[in-house]
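One chain of protein is taken out of this complex; the other chains stay put.
So that you can tell them apart, the chains are marked A, B, C and D in the order they are listed, and the count of residues begins at 1 in each.
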Amino acid sequence: MSLLELEKLGVRFGGLVAVQDVSLAVEEGQIYGLLGPNGAGKTTLVNMISGLIRPTSGSLRFAGEAGGPWPIADAVSRGIVRTFQQTRAFLGLSVRENLRIAAAASGRAADAAELIEAFGLGPVLDRPAGDLPYATLRHLGIALALTLKPRLLLLDEPAVGLTGGEVDRLARLIRDWNLRGVTVLLIEHNVRFLMSLADRVAVLDRGRLLFEGTAADCQRNPEVIDVYLGRRKEDA
Amino acid sequence: MIDLFVQQLVNGLALGSTYALVALGLTLIFGVLLIPNFAHGEFYMLGAFLTYAMVLAGMNFWLAMALAVGAVILLGCLVDRLAFKPVEQAPPLSMMISALAASIILQQSAMLIWGGEARTIPAPVTGVLRTPFFIVTWMQLIVMASLLLAAAGVWLVLNRLRLGLAIRAVAQNRDAALLMGISMFQVRLATFAIGAALGAIAGALLGATFPIYPTMGVNPVLKAFVVLVLGGIGSLPGAVFGGLFLGVVEVMVAGYISSELSDIGAFAILVAVLLLRPQGFFGQAQVER
Amino acid sequence: DEIVVGDLHPITGPANFYGLPESRAIQLAVEEINAAGGLSVGGESHTFRIQTEDTQANPTVGVSALKKLVSSDVRFVIGPLSSGVGPALFPIIDRSDAITQIIDGTIAEGVTNGRNIFRNQATVSQYDVSVVALFKAKGYGSVTMMTDRFHAGFVGTQPALAASLKELGAEIAGEEGYKLGDTDFSATLTRVASRNPDVLLIRGYPAEGALITKQARQLGFEGQVVWEMVSPPSTVLKNISAAEMEGVYNCIPATTEDYIALGNEKAIALEEAYRARFNEPAGELSVLSYDAVHILKAAIEKAGSLENAAVNAALADLTVEEVPQLISDYVPGEGGQLFDDKGQVTLRSAVSVWQGEGWHPATDVIR
Amino acid sequence: MPRTDLLRVTVAAVALFLVAATLALRLDDYLLYVVTLGAIFATLAVSFDVLLGYTGYLSLAHGALFGVGAYACGILTAHHGWPFWAALPAAGLVAGAAGAVIALLAFRTRGLYFAVLTLGIGLIGHQLFLVLAGLTGGVGGFVGIPSPGRPDWVPLDQNGWNALLALALLLATFLAAQLFVRSRLGAACLAVREDLTLAQALGIRVGQARLAAFVFSAIFTGFAGALFAAISNFVAPESFTVLGAGFQLVALVVVGGMGTLWGPILGAALLTALPEALRVASGYSLMAYGVLLLVFVIFAPRGLASLATAGLARLRTGAGFRAAPAGERRP
């Protein structure tokens, strides 16, 4: 049985149909990639799954339980946790405070020491998050999400703005936590990064599901190449 | 026999245009520079007192008003320099406290110069217009016309002039505006000048119908904040519509329910409007991304 | 020796327009008394010294001002002005046997006790007496009252006044409220004009009074306008033209400008001294503050002692005749006393009518 | 670690309280009254800061809530004969309940909209004090509120007892606020202040957290109102206006230092003492107040607390200024 199943999920903003009839299934333990041109509706889909906005049609099931999407707090308590395209952390507070808040909020906190160690936050624990170098801030954003011990982690462009070495480190971290049982739904424009991680991918275009399948199939799909990748040599 | 409802509606629109006239300048300064300028009430007060002083000295009302506007513009820029610029980097609430301090200082200065006694500027135009349906004074008509002119003027400046483009750009994204080669100094000066001028115009016109005294600006500025929020922050049509709406509501409550409840009624409507439309009439809902 | 008099008035803040002239009149009276040799108490000669404390017309600030006076051993207090401050001070002074207070400002009810708190200002009910006299003389059939809702005194006596007027056969066509600083009364006045009562009675302050009068006329009200407020012509004319005021009645005891207009020599002398010293005309309540100092002086001399208890007793007994310097027209009690057993004076009621440039005694109403 | 920290703060606060009380009781009645008022305003400021500084919402309805506490105490003691000690908690609860209703309405909005919505509610509240004259005495004020009962064994006069109570209430409020901001709810409030959306995404029940902050501050505001009524024996609506009390609270907290609990106490002390000190300026006192307020904001835009912190840090390191601590960076 799949961990997450979307059934014809859709949302419109006024006249604009941002997401239309998207159905897909993410298996427990997978890293599932979500691709698509700018404005395709990827963030909007994650917003719906995580309960930040309400869909205008469709539903989802999570861990066998129907009736979703749930409001964001309920989604979190079921284990659905997301990060943001533009990294969010409590910028005015120290890293330590950030982690304390996340832990205090969830009541089912992961081991803070382990997260600090894994994401290299030790040296900056007492610095305000707003002063952190960009990559560290991105790590903090993910660490905050992991504090909540998610079953499904929704990552919205975690590698954006990271340099090559940082991208590789991030890939390792995501794989580590995936191996420890966190299912991941990953949005990314860095195709090499995404393809190196994803077990399966879906491609959205103008709110619709264009493709669903393995990473390898995706890169060969002419439609995907046409709307998203462009000429072959650029996906290097 | 005058139809009461039409008369009350006219009363409400006349009252509302006084609110909107005061709110315009406040909207501009808050919308662009994010300064909660409580001292706007004092621009209003000084516009009234300066006009009064010159009219009393024998000057023509309109000339006096023009000079008063000029003086208040200078004063507005001075207030910006002394009270707001120094706390630019501080949390926004510090700005609010310095605005309150500036307004205390200006009130007390007026108190020392003119004393606390209430007085009214001799109106340049007297008399009333009697139509079959309602009565309205010429002064009220002048206020309403001035509101429309002022709103149109500000709209033109903001939407037709290069300066206006710059002002709006600063309001939306300060850093990006700097990168366009916009001078923050100019925009700030222009915004404060226009804002202060609007306050002074309101003061001169309303001072010819209402009593003026050093603390006369306090209540109008509170009302103007209500109008600002009712209309939607930063929206010019919002400020005009919000002002008229508040005026009509107050008059209707006072006219048909009880004068004792007119304030309660007006603020209850404010609460109700914000519950239904938390971003005000013309405000944009904030989108989370 | 010096006797310190606490002067408790709003020196700053929105009410200082009323408070400052009171404080200055106290100063003038004290200077006069000291220049004339001060007071003689039990054969010893004393002078007055003033300690002024600002109330800002705010209850909390007023209380701390009083506490400051008391802590500096001031035992005689003149003031306060505002109806918010008077009741706030009352419980403190009422409990104390080391303070004597003469109120020269507020007209709120229930702030004197006849023991150590006295007042040489009228109460609102005394104002109302004049209103009733006017209605009796004119036989008006209906009235709409517009009252400043922030004025505790007027609000407090409104039910009693309405009852009295009803008894005279006047229909109460409406009881409307407004508040200090309001500028637009059109909603209410449209309603008033449509009902067209005989009288529009305005109770509050002159700035709003002038505005209401103007707007009522503009909206087509044709009945009689009656004011019940302290309203010197100089202030009135700053807000409304003389023509628009013509024929308006005012129902309150006389104030400084009235006494001057009536040719009261002591009032004229005070006005001249005030102008010479402060370069502006005296305030409408200045005569009361001036009187209060002389009342205090007379009581101390009568008591022959600086003890509060003795002075309190002397005040309670004091007759109008014993204080020849008084400017205002106090009606003596049965034994000639200035204060009744509640510590309250009676100021002669009066109705005036606006003619030309100012108020004149309405001889057709009260002789 | 946090627990020992809390213990340290508690011990320090209690010690300060004892010192303050001992010193205060030597003062004359006037200064004692100023201290009493200062302590009541400090109580207001501390509880207000839980909402403003720690949760990020500017409420202008708290002047009216202060009044709710005061009138509740007046009505219960003067009209119904309750003893002060029963009326005090009841007044807190009434204000807390009123606060809960206001919060449920107002939290639909944010930022300036929230401020103006609560401004409207504050104005309505003030008007209600005037209109409901049967309960409140209307514009004439509420006369005859009994003083807080003083046990026979206390060797103090009423003024001294009042001051002691006010300082004790301040101590209690400070400690309660310490507990609150360190609790899970307090952490959630910080999250709401810093980033509402992220807070939601972390599963924080933001509605619950900010409601708790509002009600907490309303309850203690109510306590302060009750004590204010009892020591004044008289209250009038003009003590609870938006322009007076409402903005005064903001000024106390901002001048003292938002987002700290001892900053508002400094702010209250300063802004209560200042007008009294300025009495010497007589006719210029308000002007001087305005000028000094402006000077304070310009030279300590993040409040006295940050100035003090920076000063301490400088003493400690012997070097230049450090940036303000993280908690004070933003509203």
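The working rule: a residue touches a chain if its C-beta (ideal position, glycine included) is under 8 Å from a C-beta of that chain, and two chains touch if they have at least 3 such contacts.
We take it that contacts and distances are computed from a predicted model.
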Which of "Amino acid/amide ABC transporter ATP-binding protein 2 (HAAT family)", "L-cystine transport system permease protein", "Dihydroorotate dehydrogenase" or "Hydrogenase expression/formation protein HypE" matches, in UniProt, the chain that is not displayed: "Amino acid/amide ABC transporter ATP-binding protein 2 (HAAT family)"
Candidates A:R96, A:K149, A:R175 or A:H189 - the one touching the absent chain: A:H189
Residue of A:L162, A:V184 or A:A202 touching the missing chain in the full complex: A:L162
Touching residues on subunit A - with respect to the absent chain: 36-39, 85-86, 133-136, 157, 160-166, 168-169, 189, 191, 227-231, 234-236
Residue numbers in subunit B that touch the chain omitted from display: 162, 165-166, 168-169, 172-173, 175-183, 284
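Operating definition for what follows: only the chains that are shown with their structure count from here on.
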Centre distance in Å when subunit B and subunit C are each reduced to the mean of their C-alpha atoms: 36
Distance from the mean Cα position of subunit C to that of subunit A, given in whole angstrom: 75
Where subunit A and subunit D are represented by their mean Cα positions, the distance between them in whole Å: 43
Contacts with 2+ other chains: residues of subunit A: 52
Overlap residues in subunit C, where contacts from two or more other chains coincide: 12, 16, 149
Residues of subunit D touching subunit B in the complex: 52, 58, 105, 108-110, 112-113, 116-117, 119-121, 123-124, 127-128, 131, 197, 242-243, 247, 250-251, 254-255, 258, 283-284, 286-287, 289-291, 293-294, 297-298, 301-302, 330-331
Interface residues, subunit C side, partner subunit B - complex: 12, 14-17, 149, 176-179, 181, 183-184, 186-188, 190-191, 194, 205-208, 210-211, 218-220, 235, 238-240
Subunit A residues touching subunit D - in the complex, by the definition given at the top: 50, 52, 72-73, 75-77, 81-84, 88-94, 97, 100-102, 104-107, 128, 130, 144-145, 147-148
